[in-house]
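Note that one protein chain of the assembly has been removed; the remaining protein chains are unaltered in position.
And then chain A:
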Amino acid sequence: MTAAWLEAGDPLVIAERWSAEGRKVALATVIDTWGSAPRPRGSHLVIDGNGNFEGSVSGGCVESEVIAQALDVIQSGTPQLLEFGVSNETAWRAGLSCGGRISVFVQDLASRDAASESHAG
């Protein structure tokens, strides 16, 4: 049984459950932040092939964009690095109203074998 503190909407626990159910799953991770950013580096958002999601990479400012990109990543299997800044600097897509910038890495969770990497170096 998963402990209660791990159970409460934890993105990685949900990613594991969705994968076990045979769903396609993408993992989005905040990998860098500058200035005021709503979620710290390492924060996760998980997305399934139907656009269901759990977790967050911002305060809700850029999730729609990340989910849309995640569906492409699930289709193609190719990871994407997304950058978001202040809304008016990148008017063509979602931005952060708080004034910060974030980088979000989106990867497909089902397509790669990383066992050989665990002792890399």
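Please note the rule applied: a contact is a pair of C-beta atoms (placed from the backbone, for glycine too) under 8 Å apart; a residue touches a chain by one contact, two chains touch by 3 or more; residues count from 1.
The working rule: contacts and distances are computed from a predicted model.
Chemist: Among "ATP-binding cassette domain-containing protein", "XdhC/CoxF family protein", "ABC transporter permease" or "Branched-chain amino acid transport protein AzlC", find the name that the UniProt record gives to the complex chain excluded from display.
Modeler: Of "ATP-binding cassette domain-containing protein", "XdhC/CoxF family protein", "ABC transporter permease" or "Branched-chain amino acid transport protein AzlC", the absent chain's UniProt record names it "XdhC/CoxF family protein".
Chemist: Identify the residues of chain A touching the omitted chain, counting contacts across the whole complex.
Modeler: Counting only chain A, the missing chain is touched by 2-8, 12-13, 15-16, 19, 25, 27, 29, 31-42, 59, 78-79, 81, 97-100, 105, 107-115, 117-121.
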